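Here's a structure for you.
Let's turn to chain A:
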Amino acid sequence: MSKPKLATIWLDGCSGCHMSFLDMDELILEVAERADLVYGPLVDAKEFPEGVDVTLVEGAVGSSEDLRKVREVRERTRVLVAFGDCAVTGNVPSLRNPIGPRAVLETVYLEKPTHNAQIPSQLVPELLEEDLPVHAWVPVDVYLTGCPPSAARIYECVKRLLDGEAPETVSEAVAWKFG
Partner candidate 1 sequence: MSEVRTLQIDGKDVAARSDETILCAAEENEIHIPTLCHLEGLSDVGACRLCVVEVEGTPKLMAACTTTVEEGMKVTTTSERLVAYRRRAIEMLFVERNHICAVCVANNNCELQAHARNVGLDHFELPLMHPALPVDASHERFVMDHNRCILCTRCVRVCDEVEQAHTWDVAGRGTGARIVSDLGMPWGSSTTCTSCGKCVQVCPTGALFEKGRSISEPKARRPYLPYLVRVKERER
Partner candidate 2 sequence: MRELGYRPDALIEVLHTAQEAFGYLDAQALAYVGDRLGVPQSKAYGVATFYSYFTLEPEASHSCVVCTGTACYLDGAGALVSAVAGLLAARGQEAAPDRWLSLEEVRCLGPCSMAPVAVVDHEVHGKLTPPGLVSVVESL
């Protein structure tokens, strides 16, 4: 029997959750043993593969590209984990919501720069009107809160899911706090 497929993806967030994931120390070897890490910032794969068992989604959905990715991930994943506060609530990236994307772009690219002030329009995805949690767009199976979630809780969550535990019981087991 082949090993379950594990993927991670980094959307609108600071990558702190991925850092925390790496912070598992030697336990990461156990995860590597238990699963095939098929996609993520740590893996050299261009395309998000089909038939993934568990995907950890870090970050909120802030741009058209984030949205395209998260929909693709949802289609190709059995158990989707909203990984960290940005994915769960929008968290820091969502601080822009009260003022809207236009104001953010103007402040960052037009008012603040000392030279060559212009809003980039090529090769960068468009910002969505609001920066929203993952479950605003696609169904989420497990919410792993924390900014970031501790390595121990990430391990706990991944291990249980790889063991085939139901997402509901995993959710209960790893429920913690925001922040």
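A quick word on the picks: all candidates are chains of the complex that A comes from, given by their letters.
The definition used in the following text is that a residue touches a chain if its C-beta (ideal position, glycine included) is under 8 Å from a C-beta of that chain, and two chains touch if they have at least 3 such contacts; residues count from 1.
Values in this document were obtained by computation on a predicted structure and should not be read as measured data.
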Which of 1 or 2 touches chain A - same complex, any copy: 1
Complex contact set, residues of chain A against candidate 1: 82, 85, 88-92, 94-95, 97-99, 130, 132-133, 135-136, 140, 143, 145, 147, 171-172, 175-179
